[in-house]
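A single protein chain has been omitted from the complex, and every remaining protein chain is retained in its original position.
Note that the chains are named A, B and C in the order they appear, and that numbering of residues resets to 1 at the start of each chain.
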């Protein structure tokens, strides 16, 4: 292995993520924080790797004291009014995702989409969205299949969790008390 | 395929399950119903196929209005006093299972084991147990790897759910209201 | 608790399941066994509790030496020609399920539906089906939300696994060798 090349790849990933994060609209972020704080319960959803990132965030929301659920897990209840569906999808075009959003809207829930495409069925159906403006990766990292979206999504949601922790005056001890003790 | 042979296999499974269910101690069942009704929250756990059956029951508990969680799922909180860990394990000897029970006890939770072995680390550690007395399958269905336990476990827990539904006067409509509407 | 009442509920579940199983068409079962044996890979799918039962079967297929996957799990590859999607759905009407079947067909895969409704979008889209003729539960167990389907589905698939084990001359030791040893 060429360590120099690996270091370079890592650097490219890191700087691409930085660019994407710097381009996210601050008004959208303000709206997102507000929706989280004012919703009764949150339902996180995403396919594949976006779904794993969504679950990382759902777990942190629980640690912070929110009522959060993951769509498709065992004890997730029905969604309804005052609830918020948070959908993570790079393309915003997967038909299962779009169908889910339709069902959530029919049940009276709000929908927040985190996506890289403003011009997608998901973006049109959602009440609000955070747009991740992916930088062109030409000559850059050349990452496959939505990787840059998933990386930016994770760090962005980590920032949101950290921000909420500060705003709400929650300590690490508070979070640890809610953390699973069966592991 | 020989349809006659398939019908025979199915009949053997069915009658073996019936025998196991008829041998479960009624006092243990009474204690189980009581523990469910009086616990603050229930945490369901099981490895492999026993774990899938445990999740079927966790979902029904949620439909019935109980606070139920599955160990290992995203938003499962810390377990503590007044909580009940329900562990499903045929052998009662898997070390991850035994370790989990130890942790739950340290946190002050109650532990109910559903198992086929009275003489196992799990049975010794649990506060209460439902023993599934597996019938000898010699000359009978010859099912592999705990199948009879898992089959009996599922039907038994279905009976428990149905019984609770009746006792608590819960209608199918009540349950449907809690059922996920994102599918 | 009234033990007599519990025993009665359990008996009703047990006899309803028996009736459903006895009414399943043998030709459909023959076709199912044949499809399993002749497919390159099998993809199991189901929502909610039907999904947990589907996973129990997927695990047994793996123990038996088949290439099986669960739709939605991490390392499930793309489906294609010579592959078989096995869908478990009581109503056959959930839109996510129907959408999944459409995608599988577009990719050239075969689709086998296990369902309680012959007159549903799923039944119309599938290449083959096993119909579970649910008995009327009037005056009987009064079970909620597809319970009888899920119970019958589980025992039926257990019968299929046991039958395959016999036909293929697979021993419990063979299965144990493929069983996870990380638990």
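The criterion applied here is as follows: a residue touches a chain if its C-beta (ideal position, glycine included) is under 8 Å from a C-beta of that chain, and two chains touch if they have at least 3 such contacts.
For clarity, every value in this text was computed on a predicted model and none was experimentally measured.
A.B. asks: In the whole complex, not just what's shown, which of B:15, B:67 or B:103 touches the removed chain?
C.D. replies: B:103
A.B. asks: Using the touch definition from the top, which of C:39, C:68, C:120 or C:151 touches the missing chain?
C.D. replies: C:68
A.B. asks: Which one, C:104, C:134 or C:160, makes contact with the chain that was left out?
C.D. replies: C:104
A.B. asks: Just to verify: which one of C:7, C:127 or C:179 makes contact with the chain not shown?
C.D. replies: In the full complex, the listed residue that touches the missing chain is C:179.
A.B. asks: On chain C, what residues meet the omitted chain?
C.D. replies: Counting only chain C, the missing chain is touched by 43, 45, 55, 58-59, 62, 68-79, 85, 100, 103-104, 107, 177-183.
A.B. asks: Would you write out the residues of chain A that touch the absent chain, in ascending order?
C.D. replies: Residues in contact with the chain left out: 1, 3, 5-7, 9-10, 13-14, 17-18, 21, 26, 29-30, 33-34, 47-49, 52-53, 55-56, 59-60, 63, 94-97, 141-145, 147, 150-151, 154-156, 158-163, 165-167, 172, 175-176, 179-180, 183.
A.B. asks: Just checking the interface: what residues of chain B touch the absent partner chain?
C.D. replies: 72, 95-96, 99-100, 103
Simple rule for what comes next: only the chains that are shown with their structure count from here on.
A.B. asks: Most contacts: which chain pair?
C.D. replies: The chain pair with the largest number of C-beta contacts is B-C.
A.B. asks: Chain A to chain C: how many Å between their CA centres?
C.D. replies: That pair's centroid distance is 33 Å.
A.B. asks: Would you mind pulling out the distance in Å between where the CA atoms of chain B average out and where those of chain C do?
C.D. replies: Computed value for the inter-centroid distance: 20 Å.
A.B. asks: Touching two or more other chains, which residues of chain A qualify?
C.D. replies: In chain A, 72, 100, 103 touch at least two other chains.
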